[in-house]
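Excluded from the complex is one protein chain; the other protein chains are retained at their positions.
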Amino acid sequence: MFEIKLDNAKYWRDCISAIGSLVDEGLFNITKDGITLKAMDPSSISMVSFSMPSKSFSKFTIDKNSSIGVNLENLGKILSRTRDDEALVMKDSEGKLSLEFVGPSSRRRYKLQMIDVKKSVEKEPNVVFDANVEISGDPLKDILKDASLISSYIAFKASKDQFTTSAHGDSGELEELHNKDGAVMKKVDASKNAEAVYNLEFLENMVKSCPSGNSIQIAMKSNEPLKLSYSIGDSELVYYLAPYMED
Amino acid sequence: MFEIKLDNAKYWRDCISAIGSLVDEGLFNITKDGITLKAMDPSSISMVSFSMPSKSFSKFTIDKNSSIGVNLENLGKILSRTRDDEALVMKDSEGKLSLEFVGPSSRRRYKLQMIDVKKSVEKEPNVVFDANVEISGDPLKDILKDASLISSYIAFKASKDQFTTSAHGDSGELEELHNKDGAVMKKVDASKNAEAVYNLEFLENMVKSCPSGNSIQIAMKSNEPLKLSYSIGDSELVYYLAPYMED
Partner (left out) sequence: MFEIKLDNAKYWRDCISAIGSLVDEGLFNITKDGITLKAMDPSSISMVSFSMPSKSFSKFTIDKNSSIGVNLENLGKILSRTRDDEALVMKDSEGKLSLEFVGPSSRRRYKLQMIDVKKSVEKEPNVVFDANVEISGDPLKDILKDASLISSYIAFKASKDQFTTSAHGDSGELEELHNKDGAVMKKVDASKNAEAVYNLEFLENMVKSCPSGNSIQIAMKSNEPLKLSYSIGDSELVYYLAPYMED
């Protein structure tokens, strides 16, 4: 049994959107510390690890740890209907997740069927990264879009004081240089050069829900999975993406 | 022969849009009192009754009552091109409906082929309703959209002081409570509880053209056709919709 309340329902909507852009279904673990979810996308190329601390909630009552499996697309649809000035109360109710939106003059209650999620040990990749990059989220979205006009893949290259992206395809090629301490590139810190190619569609889904104005952290090691993370309020979204290896 | 003029062509555009969202073709009756149209949708589940008084027109000249059949989709397309500050003059012209848009420096004249509309006695359903609900149009549009994420049908339930909507589908269920005298619910007045299920797509088409800020009147009796009405300026739109009966 749990009953938890967020004063601003849109906060939960934005977090679910960030998870649902990558995975179809997931298992939320609810403990006294807060809510976490780890899930791989259906193709197993990428992974998301989400955590929201209990302090984000104005009410957080649980009698024991619970795990609830949900279809994230259906949950996302419900949350897309959030109005301004609505609080959200979530609780479990006979195998269903109850979501109650409480507005100034109406209340709206959804009950979402819980689902079985094959629980697997979702360990995060254990990589010692060589390079850390901090980049503004909005320009990063633009950089990915630039490359998508040329190719389905993008190469990231981090060196001591520069972060370079490139793409090449039948119609031409693209290279973008971002200097450290610019408006776009906040920090580059590489003990060794790191370079790898990644699938653009996955990257675009990962950064899509980063709130405008926030920074994104990228950790890299040549030809190893990328770690990409950002915050939504108190919550943390961490994504991993396997590199693309040409045959 | 008739020649009628509206100083604001957009008024006619909005009325035709409200009719055309439900029916494909219709017969406008033009008498000295004004213009009326009654038509059923192709599936005969719903009906629209429209009336616009002659006082809405700055010129209203008719030599006898006329009935003109028009394809509402074609008429709607023409009206979608209305610019700001245009007056509209309509007259009959050799089996065609002439629409002349008169703007500050241009005039644009369409002639729309009239069509044969099988004239049937379109009597309005004769129901003694148990409940009357007055609800703001914009939140009602939201309520229908909420339900459409769950199901193709919505249940309306009116009681002495509450109006409740609900929907259920494979992915979950939804219930919304609206208290009397809230910003959403203007009035609820039920001599007896009334409850029925309606097709969402039809309801959405009915309310679509309700001008922002206007109220919508709903009259109900359990498992009987719903009456839904609102005004556009001096004109009145009345819709009827048969209830959905599960087998």
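So that you can tell them apart, the chains are marked A and B in the order they are listed, and the count of residues begins at 1 in each.
The criterion applied here is as follows: a residue touches a chain if its C-beta (ideal position, glycine included) is under 8 Å from a C-beta of that chain, and two chains touch if they have at least 3 such contacts.
Being a predicted model, the structure only gives us computed values, none of them experimental.
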- Note on the structure: Touching the hidden chain, out of A:92, A:176 or A:189, is A:176
- Message: From the list B:43, B:106 or B:126, pick the residue that touches the absent chain.
- Response: B:106
- If the hidden chain were put back, which of B:36, B:74 or B:164 would touch it? B:74
- Footprint left on chain B by the chain that the document does not show: 71, 74, 77-78, 80-81, 83, 96, 104-113
- Query: What residues on chain A make contact with the chain left out of this view?
  - Reply: 139, 142, 145-146, 149-150, 170-179, 182-185
